[in-house]
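For this view, one protein chain was removed and the others were kept in their places.
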Amino acid sequence: MKQPVGIVGHRGYSGAELIRILEHHPHVTPVLLEHREDAGGHSPIRNRPGRKTLPCTAEAVRNEGLVAVFLATPPEVSMDLAPAMLAAGARVIDLSGAFRLGTPDHYTAWYKEPHTQPALLAEAVYGLPEFCRSRVPAARLLSNPGCYPTAANLALRPLVEAGAIDRAAGIVCDAKSGVSGAGRKPSLKTSFCEVTENFSAYSILKHRHVPEVLMISGLEEREFSFTAQLIPIDRGILETIYFRATVASAADLVAIYEKQYAAEPFVRIYNPGHVPDLHAVAHTNFCDIGVTLDARTGRAVVVSAIDNLVKGAAGQAVQNMNLMLGFAETEALL
Amino acid sequence: MKQPVGIVGHRGYSGAELIRILEHHPHVTPVLLEHREDAGGHSPIRNRPGRKTLPCTAEAVRNEGLVAVFLATPPEVSMDLAPAMLAAGARVIDLSGAFRLGTPDHYTAWYKEPHTQPALLAEAVYGLPEFCRSRVPAARLLSNPGCYPTAANLALRPLVEAGAIDRAAGIVCDAKSGVSGAGRKPSLKTSFCEVTENFSAYSILKHRHVPEVLMISGLEEREFSFTAQLIPIDRGILETIYFRATVASAADLVAIYEKQYAAEPFVRIYNPGHVPDLHAVAHTNFCDIGVTLDARTGRAVVVSAIDNLVKGAAGQAVQNMNLMLGFAETEALL
Amino acid sequence: MKQPVGIVGHRGYSGAELIRILEHHPHVTPVLLEHREDAGGHSPIRNRPGRKTLPCTAEAVRNEGLVAVFLATPPEVSMDLAPAMLAAGARVIDLSGAFRLGTPDHYTAWYKEPHTQPALLAEAVYGLPEFCRSRVPAARLLSNPGCYPTAANLALRPLVEAGAIDRAAGIVCDAKSGVSGAGRKPSLKTSFCEVTENFSAYSILKHRHVPEVLMISGLEEREFSFTAQLIPIDRGILETIYFRATVASAADLVAIYEKQYAAEPFVRIYNPGHVPDLHAVAHTNFCDIGVTLDARTGRAVVVSAIDNLVKGAAGQAVQNMNLMLGFAETEALL
Partner (left out) sequence: MKQPVGIVGHRGYSGAELIRILEHHPHVTPVLLEHREDAGGHSPIRNRPGRKTLPCTAEAVRNEGLVAVFLATPPEVSMDLAPAMLAAGARVIDLSGAFRLGTPDHYTAWYKEPHTQPALLAEAVYGLPEFCRSRVPAARLLSNPGCYPTAANLALRPLVEAGAIDRAAGIVCDAKSGVSGAGRKPSLKTSFCEVTENFSAYSILKHRHVPEVLMISGLEEREFSFTAQLIPIDRGILETIYFRATVASAADLVAIYEKQYAAEPFVRIYNPGHVPDLHAVAHTNFCDIGVTLDARTGRAVVVSAIDNLVKGAAGQAVQNMNLMLGFAETEALL
């Protein structure tokens, strides 16, 4: 029999993607939790009859026996809801940035608001399975990684650990995202006529995902330049990463990746000189990574690509749920 | 009375843009020269009756008294046509890469084919008016700059000359272009279903526009990393340029630009911390430049934006024609 | 010396298009009137220094001597502003639906609100120049046609007048529009992720533009089926019109159009069997019309295409202004 799991924020793009994935999961069944914050507006997934809906209350979660609750909500809502969901006996997987950074001060510095749940912040487990897998199964509160940091850290950390990057010369991460990464709330910035036939940079050098990249990759802030940019597409993140290599060839960098990710089901490494585009990862939980290196100058370029709503949000959240509930890590994701 | 000027390659996107611009020019009138290479296929500009068409021959050019001929053709066609057009008495403005690099060897190294007109290559004047204006009026053969180099050089050269860049740490230029930059010939890479909802990098670290950037900006190849990428839009180039600054603030960089471009009609500098998007320059001959700098780390980001078919091709070609024929530089371009 | 004309609603898409067109007009210069309703938000046209701005008051209009004021505003705002602008001595060109229908009752039936200016409604001149040109020059209050009705009426009226349509069998107008037709105010319906890779119908059989089509075309409501649909593009309207013809061939229908529009600068008729697409009219004030007819069945299809922001709004408004102020009708529009 399938176990019930809750989704708060199911009218948003990440929430809708959670429904899509969980509807094909053999061991759990999604239950939609109606929270006042996202009342109004139809769901992006329509015409799927028979979905169970409950109020988003501790009582409903307990009575229904939800074993886990996904919070596809803004950070302030996640901070508000997490304690009650945990108290009701559910394990919590939070897709917001509320529980990703190490301390309340660090959170406040980047999110510009106080952290209201410092004890939970201390307890939360950061869930990038490829590097934090051992701590995930026992997590009560799982903090799902940000979309940009997922693509950046899977590309950067193996190279940093292997010493393959000349860090003194600096690392550039030029990141591009589809519009769904900005959420579903209407705004002029995400209106069709403003986005189509356009391309724009935002949060240059100060995006709140930067500390998450530093935390996992091991880089220092002064070494790292990050720019986020909006592509006129629905979904996908592609990051073009530049650095001076301490190794001689693209093959050397590929070898580092292949050693690191040999057993990983969701990371695919390309042959030297080949890089992914967004169609390669759309609607999948894969992170695809490719490397080019100019041997004459020692300059390297790594391209890392994910679907921001899958490996960058809902897919990785289910990957973490699978680990937490003891299912095969790839269940419903291949 | 208006003087006739010829356009070869008028069925391509740059050629069509030349027609659009020249139809509003008060002193010249466009004549379409039919070259065998682009026979077949309708023009992207339709339903404009009354355009004069001639065969693309020296005889027709001479008999018609064309004062200038635009070559919106591939480099090998431009090398083939330029001598005859010049011999027929027309001045030539070539939009291809045939006459941009300094020597036949340099050309062959990047374009992978021999240069068949070394004497003309030596004579050709590179036409980035903001830096080469004095030589343009007397040019017989004007080489119009490439699209990527136009945006890159307008952003880089003032900073390089002012010593505002820590060149030892390297400069990254992450460049993105609309699909019209790839030309109008059908290919799988530019098919709608392959491009829409996608984003892809190509010619990483080895794009043939790199030497043009080095030639004008004054940078060395080992200092410079360049990646070209395809945005799912029709037109526009946005380049995100990263470096370590030797000055303290974005305002210092902006001051360098403002001094350099105070009298330039087609370069617009943004206030510190603000950067352009592609809508700001679409269908215009402007290059818009904005700067961000993180004072704690000294890392700077410059964003440079143009319309690849206007300032990156046809518009700049008309700007050069205006200088060559003694018209106001901005004629038909504002 | 150029005469000043005002634009209210210059931050909207039609208003921005008015600025673009009028900046190239040899006889008038645009002045931006700041109305409280559209405060906040940048203009879609940026980086054009030197535009004059005034408060949207009768006093400013009178003191500045504005000879005309364009209202690119919602109908209720137009009803509110028109009397004051007229009293201040300016002629008014209203781009909303406020003054298009014949009577207050008719207005209320379709716009679902009372008409607050019945006297002005009675006075207003409907400005589809191709059919109402004689009344335009003397108009004090000019009502600029709706976008859908412009494309529909230019296609339908000549055929209705010529008796070329079997009206008893009914006429279908399947209309498609780019998203800019919905205005610039953010909403879920016009958010990028909701529109891209989508296509949707709205206001089926009850769009408020229907009575405008009937009024000019001469058709009866029971004969006419109209559906509006959203194309995932910025601009353009294409209408596919179906009917049973009483003539024998596409050439017969084309002949009717050619006779009607022989002297019209902004209507282009295609050869029999050929129809326009949206690229043919983008950024132009043309309405392009093409006809197909199946001789075996007598069923005909007419395709009518315009740019909704030009011939469907700002361009036609300038065409009307040219007629009202005594300039050449095509000034700034070719």
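We call the chains A, B and C, going by the order they appear; numbering starts again at 1 in every chain.
Quick note on the criterion: a contact is a pair of C-beta atoms (placed from the backbone, for glycine too) under 8 Å apart; a residue touches a chain by one contact, two chains touch by 3 or more.
Just so you know, these numbers come straight off a predicted model, no measurement behind them.
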Hidden-chain contact residue, picked from the options B:V31, B:I171, B:V195 or B:I269: B:V195
Touch with the omitted chain, as defined above, among C:I45, C:V172 or C:A255: C:V172
Given B:V5, B:I93 or B:I233, the one touching the chain that is not displayed: B:I233
Subunit A residues touching the omitted chain (full complex): 44, 46-47, 196-197, 268, 276, 279-280, 283, 286, 288
Residues of subunit B in contact with the chain not shown: 13, 41, 44, 179-180, 184, 186-188, 190-197, 232-234
Missing-chain contacts mapped onto subunit C: 168-170, 172, 174, 176, 178, 194, 196-201, 204-206, 221-222, 225, 227, 229, 231-236, 238, 240, 242, 244, 275, 277-279, 282, 292-294, 296-299, 301, 303
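Methods note: only the chains that are shown with their structure count from here on.
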Interface numbering overlap (same over half, different under half) for subunit A and subunit B: same
Approximate Å spacing (C-alpha centroids) for the pair subunit B, subunit C: 37
Multi-chain contact sites of subunit B, meaning residues that touch two or more partners: 196-197, 279
